[in-house]
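Up next, subunit A:
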Amino acid sequence: MSFGPHLFLAVLEGTVTAFVLALTALGLSLVFGVMRIVNVAHGEFFMLGAVLAWYCSTLISGSPLLGFALALVVAPLLVGALALLTDWSVLKRVDYNPESTIVATIGLLYIVQQLVLTVFGPEARPVAAPVYFRVSFPWFGYSGYKLIVAGLSASLLLATWYALSRTRLGLYMRATQQDYEIAQAFGVPVRNVYATVFALGAMLAAVAGVLIVPVQQAHYLMGLDPLLLSFIVVIIGGLGSLKGTVVAAFVIGLSDGIVSVFFSPTLAKILATLLVAAVLVVRPGGLFGDNRA
Partner candidate 1 sequence: MTALLATDGLSKRFGGLLAVDGVCFEVPAGQIRAVIGPNGAGKTTLMGLISGRLTPSAGHILFNGRDVTRQRAWDRARSGIVYTFQVTSVFPELSCYENVALAAQRQLTRGMFGQLILDEKRLGGRVREALRQVGLVDVETQVASALPYGHQRLLEVAMSLALEPRLLILDEPTQGLANAEIDTLCAHVREIAARITVVIIEHNMPVVLDLADWITVMERGAVLAEGPPAQIAGDPDVQRAYLGT
Partner candidate 2 sequence: MSAGRLRRILVLHLAIVGALFAVQFFLPDYHHTNVARILVLATFAIGYNLLFGYTGLMSLGHAMFFAAGMYACGLCIYYFNVGAPGGFALGVVAGGTLAAVFGLVALRTSGVSFLIVTMMFGQACYLTLLYFNEITLGDQGFTLSSNLDALHRAGAGLAYSDPDVKYNAAWLVFTGAFLVSALIAASPIGRVLIAVRGNEERTRLLGYNTFAYKWLALCLSGAIAGAAGAAYAVLFSYVGASFASILYSIYPLLWTLLGGAGTTLGPLLGTGIMFYLIDITSGWTNAYLFVVGGSLLALVLWFPQGVMGAVRARWARWLP
C-alpha cells in the first residue's frame, strides 16, 4: 500500500478511536468538572462495560445483534448502579475531598479489577460484532462495524450535549459546576446532582466499553489505557467542557491512529504524554484552567 491510502487508513482508525475516546473522556471530564474530583477507577467502568458485553453475548448466543443490544442496556445500568453505590458508600463519606477520593478510587480500581480477574478469568475473550460487513475502498476493505461504532458514539455525544444544554439536570449541573454554594442556596439538590453525574460518567465509560469490545476483546486489564488517554484528553480539552473534550479527543485519537499505523502504538502514547507536558508548560495555571486542589 502506498503512502496515501496508508494515511487514509490511519485517519479512519484514528477517527474511530477518537469517537470512543471522546465518549470515555467525557465521563471523566463531567465528573471532574462538576464534582471537582478525579475518578481513577473510570477505566474500570469501561472494562466492566466490555466484560458485561461478553456475558450478554454468551447469554444470547444465537444472535450477536440481540446480545449487543442487551449489553447496551444492561452494562450502563449495572455500572451506573455500581457508581451510585460507590458515591453513597465512599465518596459521600469522605465528603468528596479530592485526595481522599483519588486514593479511594484507586482502591476501587483494584477491587473491581481483581473481582473481574476472579470471576471472569485472566484470558482475553472476543465478542462477535453485532453486524458484519465490509466497506470497500479502492485500496482496502474496512470493517463496517467500526464505522457504526463511530456513528453510535457521535449520536451519544449529541445526546449528552442535549442533556447538558437543554434539560433541568443540565442546568443543575452547570450551576453546581459554577458555584457549589450558590447552587445549593438556590435550591439545587447538589448531593443528588453529584450522585447523578458520577453515575452518568460511569455509564458513558461502560457504553464505550460495550462499543469497543467487538474490536478489542474483553480483558480484566483493559481499563488502564482508556483511563490514561482520557486524562490526556481532559487535560488538553479543559474541564467539563464538552466541546473541548471532543476536540481534544480528535487531536489525540487522530495522532494516536497515525503514529500507531506508521510507527508504534507505544510511541504514540509516549508522544501524547509529552504533549500534555507541553500544555502544562504553556498553561501552568493547571490542567483544568484553575489551581483548585
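The criterion applied here is as follows: contacts are C-beta pairs under 8 Å (C-beta built on N, C-alpha and C of every residue); 3 or more make two chains touch, one makes a residue touch a chain; residues count from 1.
On the choice of candidates, all candidates are chains of the complex that A comes from, given by their letters.
Source: prediction; values computed, not measured.
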item: In-complex contact partner of subunit A, selected from candidates 1 or 2; value: 2
item: Complex contacts: residues of subunit A adjacent to candidate 2; value: 36-38, 90, 93-94, 98-100, 102-104, 106-115, 117-118, 122, 224, 228, 231-232, 235, 264, 266-267, 269-270, 273-274, 276-277, 280-281, 284, 286-288, 291-293
